[in-house]
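Only one protein chain is missing; all other protein chains are in place.
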Amino acid sequence: MSVTAGSKIKNTVLILLLFVAAVCSGGCWDRREIENIAFINAVGVDQAGSGNVLVTFYVVNPDALSKKGGGGAPPAIVTSVEARDVALAVARYAELSPRLPQFKQLQAIIIGEDLARQGVGPVLDYFSRRQEMRRSIWVLVAKGKAQDILVKGQSPPEKLASSGIRIILERRPIHSATRYPVVLGDLLSDVSRPGMEPIASSVEISPLREATTGGAYGGDGGLTAAEGSAAEENKVIALRGAGVFRDEKLLDFLGPSETRGVLWVQGKVNGGRVVVPAPGQDDWASLAIERESTDVKPVVEANKIRFVVNIREEGYVISVDNEKIKVGNLDTIELLEQEKQTAIRQEVLGAVSKAKSLQSDFLGLGDRLYRKYPGVWKQVKDNWNTAWLPQVEVDVSVKCKLRNTSATNDPLNAGEKG
Amino acid sequence: MSLEKGLISTRQAAFMITNTIMATTVLFIPALLARGVGHDAWITVAIIFILVLPFGYAVQFLGLRFPDQNLVEYSIELLGPWIGRGVALVFVVFFLYLSGVVVREFGVFLVTAVMPSTPEVVFNTLLVLLAAYGVYLGLEVIARVTELIFPISLAAGLVIFLMALPEMDFYQLQPVMAHSFPSILRTSMVLLAFITEGIVALMLIPNMNKKRQAALWLPPVVSLLLFFSLIIVVAGAIALMGGHETARLVFPVYEFAKTVHLGGFIERIESLMVGIWVTTVGLKLMVLFYGTVTALAETCNLKDYRPLVLPTGVLLVALSILIFPDAVAIRHFLAHTWPAMSLTVSLGILVLLWVVSLVRKKGNYRQGGEQNERDSRIKD
Partner (left out) sequence: MFQKLRKPFKPKDLKQRRYQERLSMLGPSDLMKQPLTDDIEVNVGRFKEIFGNASDLVVREFFMGTDNDVRLVLFHIDGMVDKNAISEYILNPLLFRTFADWHGKILPTNAFQLIRDNLATASDLTASDKMDEIIDLVLYGDVAVFVQGAAQVLLFDLKEWPNRGVQEPVAESLVRGPREGFTETLRFNTSLIRRRIRTPRLKFDMSEVGLHTKTHICVTYIDGLVNPATVAEIKRRVQDIEIDGVLESGYIEDYIKDDYRTPFVLLDRTERPDKVCAALLDGRAAIVVDNTPFALIAPAVFPEFMQSTEDYYEGTEYIRPFRWLALIMTLTLPSLYVAITTFHQEMIPSSLALSIAAQREGVPFPAVVEALIMEVIFDLLREGGLRMPQPLGSVMGIVGAVVIGQAAVAAGIVSPFIVIIVAGTAISSFLIPNYSSSFAIRLLRYPMLFLAGAFGLVGIFLGLMFLLLHLASLRSFGVPYLYPLAPAVPGEWQDVFIRAPWWKMVWRPRLFRSPDRRRQPAGQQPAPPPPRAPGSQDQSPEGNERNEP
């Protein structure tokens, strides 16, 4: 008959008990206690023999970072596993690790050079399919083996190499802009985007001295650390330059100034330094880049495709080598600006010529063509990289402005003393 | 007369209808549309906006012709007891089926996105439990909670969009109309199918307070809300990831939330988004569930729909599991089968009832009548 008050209460209690039992009996399938997780902060993928991949897991050791312990324990545990593909490697690793590996705190994916040359497709597919991944994970191409970077590389004073990488990539490059930070999302989009080839930041380990020479800084020499310290041995992680692909295969690496050339075309430069020869002198002046905006217009003519690149840039003077360069002078400023324009133009043209020689449109010129003239794109897209790209003309015009000369006007000793 | 003695205000009704249409649409639409027309998907939204308005008015005015009568009641009145009941049953099955699809969709989402190891049936059951509780408590309660939650969820969505703005490159929306107009039109039918889920509004109209006064502004407001949310979602997804990626991903909007990266601290908040989604989809399910049981109860001349809630709930859980064998089938269904099904049922029945009511000259098509009596009760 009807449910009396007594049995209603009994039913409710029973349901509640069922619920509590279900919850507490550990039957909650996705529950992971936080201390049972191995946080993989960085992962490296290399080519191994006979079609296998070598996956290096960079797992943080919480004990080393806790306030109480620490001391002797290593900050991270690096393990390399070889398997047929990344998924199997993860499974193998989970077999021997008492903590369950999880990619939830993953910060960087490093792809080794040889694997990249073979094609990053399978690796990217794994990483994009997992829901734990996010599109904001940094992707880097290693010069050499990714395993080396994770095993030997250090980024003092950060204890964790992965943190070091992340911090450097996230930082707005005030001092130099010679790397091309790419996140997983961008890479995936680039692979499928018409008229754009993927490009990713490249990373290597090197002695400190080497890591800080050459390229856009001009000149020679670099940092030296004390004898016998980690930085002096082959261990600092350097993020410079970029690796360019065609479809999914790595072609070559760009040097620092070529990388910045790509950044100029993409309009992504937001800091850095340019060293220009001073007007009429043998010495140099260092100029800073503050911000810039780029405009790329495709122009289609009879049988030719041209791109007009317009760059507007703003910056200021950092330092001058010679006291004879009278920075307080309007003429000097104008001359410096012109030198800067030339320098930037060089960088851009360098990148363009590299794209032409490699036959890979990592500048995104084809993309611009597609957006503006889809009909034309349809005709040229099939052999864009091989036939058309080497033939395009790129007109670069740069306009620089030096806003100020920092805190001082003329350099020291500018006619004060005898 | 109506089974439900509750009254809902027009604002509550507007929120409920908008939420019902929007909750699962934003989840699936960007991928489905991008699959058809790539980065021109946002154009389909603009086209649909033009079509939604007449649909909304048609639904509204059909309801107004029979202001105090339930859908089932006036079907019977217009088409006779047997055909009328048959039409009503079609609606019941339609709503039930739609509820099952919604439960399954969202269960799949929760499993793939948030908790991969949990069996789907768990989420399905929880969702149905929540919806059953809401339906059991009555339409007024559902309306009040929607009034509370819906603006919050809209605001949260907007905030996430704004936070993701720096990462977006609207250049990726170009070139406009790269795809042929017929294919755009064809793809927009998919969106239209989702929008015509709003036919459930016919079940809500008899309970609305001051429906005559609201008749003019209700459809445009709902359409505008829908338009803005969908445009933001679709265009934003494309701007963020490009047309191809959007089509490739199963849940592009989830990626949206994943890209939020503010001040190095507010990041990885996608699980919060999921939580808010749970609330809105739960509310949508409540409305659909409510439509089902009310129509069923009315068809069978029951005095109260409450005894039907639990059995229908159990049925719903089972249905949600049995409908599709796997997630790929869901996508296929939504892209190909669902438009035909939804458009036929909702538009078909809408047109049928309209035509018959015009031909047989039934219903108030002028002001006055017992309409005023109901409006004088103070809304709450």
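Residue numbering begins at 1 within each chain, and the chains themselves are lettered A and B in the order written.
Assume contacts are C-beta pairs under 8 Å (C-beta built on N, C-alpha and C of every residue); 3 or more make two chains touch, one makes a residue touch a chain.
Given the structure is predicted, the values throughout are model-derived calculations rather than measurements.
Enquirer: Which residue from A:K10, A:R31, A:R84 or A:R129 sits in contact with the chain not drawn here?
Expert: That would be A:R31, which touches the missing chain.
Enquirer: Looking at the whole complex, which of B:I48, B:L62, B:V114 or B:A178 touches the chain that is not displayed?
Expert: Residue touching the absent chain, from the options given: B:V114.
Enquirer: Please pick, from A:Q102, A:N310 or A:Q359, the residue that touches the omitted chain in the full complex.
Expert: A:Q102
Enquirer: Extract the touching residues of chain B with respect to the undisplayed chain.
Expert: 9, 11-12, 110, 114-115, 118, 123, 126, 130, 133-134, 137-138, 140-142, 144-145, 147-149, 265, 268-269, 271-272, 274-276, 278-279, 282, 378-380
Enquirer: Residue by residue, what part of chain A touches the chain that was omitted?
Expert: These residues touch the chain not displayed: 19-20, 22-24, 28, 30-35, 37, 39, 41, 60, 62-63, 65-69, 102, 104-105, 107, 132, 134, 163.
Keep this in mind: only the chains that are shown with their structure count from here on.
Enquirer: So how far apart, in whole Å, are chain A and chain B when each is placed at the average of its C-alpha atoms?
Expert: The computed centroid separation for chain A versus chain B comes out at 42 Å.
Enquirer: Provide the residue numbers of chain B that touch chain A in the complex, in ascending order.
Expert: That would be residues 112-119, 171, 174-175, 178, 240-242, 244-245, 248, 254-255, 258-259, 261, 264, 267-268, 270 of chain B.
Enquirer: In the complex, go through chain A and note every residue touching chain B.
Expert: Against chain B, chain A makes touches at 28-30, 131, 134-136, 170, 185, 188-189, 192-193, 370-374.
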